[in-house]
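Showing chain A:
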Amino acid sequence: MERKRLLSARGITKQYPGTLALDRIDLDIYAGEVLGLIGENGAGKSTLMKILIGAETASGGTMEAHGQKYAPRNPIEAGRMGVGMVFQEQSLILNLTVAQNIFIGEEKPFVKHGLVDRARMNQSARKVLDAMEMQGIAPGARVNRLDFASRQMVEIAKVFHAVSSCQAEGTVILLDEPTSVLSEAEIRQLFRHIRRLCEGGNAVLFVSHKLDEVMAISDRICVFKDGCKAAEMPNDNVSESQLYQLMVGRTASGEYYQVQRQRTPDAEVVLELKSLCQRGFFGDIDLALHRGEIIGICGVVGSGKEDLCAVVCGDRNPTDGRMVVRGKARAFRGPHEALRSGILSVPRERRVEGIISEMPVFENICLSNYRAVRRHRLISTRMAKEQARRFVAELSIKVAGVSQLLGHLSGGNAQKVVFARVLASDADILLLDHPTRGVDVGAKAEIYGIIRDIVDRGKSVILLADTLDEAIGLSNRIVVMKDGLVTRVLEAPSGHKPEQLDIVQHMM
Partner candidate 1 sequence: MDQQARSSRIGLEFAQEMKRQSQRERFVSWAPLAVLALLVLLFSLTAEGFFSLKNLQNVLNQVSIPLVMSMGMTFVILMGSTDLSAEGLGGFVGSVTALMVLNSKTTLDMGFLAVVIAMVASVLVSALSGLMHIKGKLPSFMVSYAVSNIMAGFAVLAYRGEPALIRDPFFTVLAQGDFLGIPYLTFIALGVFGVSYVLQTRTRFGSYVMAIGDNEAIARNIGINIDRTKLKVFLWLGVCIGLVGFMGAVRIGRGEVAIGSNVVFPAITAVVVGGTSLSGGKGGVVHSLLGAFIVTVINNALVLLGVSPYVQQAVQGIIIIVAVALSIQHGKSLIVK
Partner candidate 2 sequence: MKRMSKLVALVLVTCTLLSCAAAAAQAEPLTVAVSMRSTASEYHMQYVAGAQAFVDSLPAGTAEVQILACEGNDDKQINDINAVIAAKGDNMILFVDPNNAPNITAIAEACEEAGVYWCSAWNTPEGIYPTSYKYWVSHQACDAVKQGYDIAVTLFNALPTPGKGKICVMEGMLANSANTYRMQGLQQALAEYPDIEVLDDQAGDWATAKALTIAENWLAKYDQIDGIWCACDDMAVGVVQALKAKGLNGKVPVTGVDGTSAAIEMVGTGDLVCTIANNGWLQGGYGVAYAYAAKTGKISTDTMDLTHRMFYTNGYLVTKETLPDYVKNFVDSTPVYDYNNLDFPIAKAMDLVK
């Protein structure tokens, strides 16, 4: 049977300053299939999705949808061509009903005398939901009354409806990590919906970190690695280990991570977590961080590593267990108290959490520790600028001047400013949450150097790495987490780095 090609991409390339995020990707999506997309963090999956949906434009390559040229400039245009995406962050308006959410922006057919015919809208929504076997969801229910799984379903229904109404002849739905907030039963339900969707001549591009799920649902599987398509195969007789092999990316040379600079940690334990637990997120975490040690925590999204990080840096409260910092049990009312104990985090969402864009570089650097730039208990702008200049030179940050607003810097330089702030803070237990996210290759290497410097100064690091490779390359020890629990702890001394495969198996 000749399958209908709904979407095809040829030679898609995406060049970010300093990094090649996607390298000549070819991809075809056929009607009636689920295409699974797997790959490590940073392998280029999300970049490809963004290009497919029109949130970003490719630097090179062409796309076709339904045999026509396809170059969407935004998600709305993509929708008109029959491509829709369910984003990881939910985009429902909580205070509106399910039906209103499904038809938002598309209410015209229901408007009579200026009023929306709610009954008819609910009926249509009912049809949309029924078509996806979502009988349990009432179209008239307010979204904030629904649980998260149902919200996710509604989101899928909404996207599907929006897209299929524009392009009846088969639509492509992109699902980005749709299962991260769902329970097992809900996931099974979701899969049934996906299957039905595809039986109707549509296609789904399913992206997930969870290998078992991808294998359970996909017809074909595409493996991404370092911005390239490493393999594409039908999902029959594929074994997990085979996929692991393929996913495991380029192992950068030890020099890239400056493994030769890896030091043996001291015996002194600076931070000890004793059966630390946050209800619903992670449990029974026991961990000891030594002076001068880098511990890499690996796990997929939703494994609880971010939540653990948030608890340790004082952003959230643990429900149980103890944190012992340099021999003293501590409980933090906020990151400021954690900082007093010498714990500071480099958050993942730099623009939102890590920097204050409206403030100049020198001010950002001294925000975590004003004591260093005070004279007679008052901040000396001169000293702050001097300190900033010192760091700018030391970390080779490219700025027009230390008074430049931080918001005007590029990702890598902004991240270096964050590191400058961390260095200036005198904190000695650092939680680095994806410290190289959105940073180009050159700057990455420099940041690795900075991390080595930090450790050389006798500080300790907990690292949530951007890629497995990075975690292995930098860490002394690797803790693997899955579903809120530690599944494996691996030693990673400079000579005997563990294999990525070893880790991946315990992650997924």
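We adopt the following convention: a contact is a pair of C-beta atoms (placed from the backbone, for glycine too) under 8 Å apart; a residue touches a chain by one contact, two chains touch by 3 or more; residues count from 1.
How were these candidates chosen? In short, all candidates are chains of the complex that A comes from, given by their letters.
Owing to the predicted nature of the structure, the values given are computational and were not obtained by experimental measurement.
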| item | value |
| --- | --- |
| In-complex contact partner of chain A, selected from candidates 1 or 2 | 1 |
| Chain A residues touching candidate 1 - in the complex, by the definition given at the top | 74-76, 91, 93-96, 100, 104-105, 107, 111, 114-116, 118, 144-148, 181, 183-184, 279-284, 304, 315-317, 333-334, 482-485, 487 |
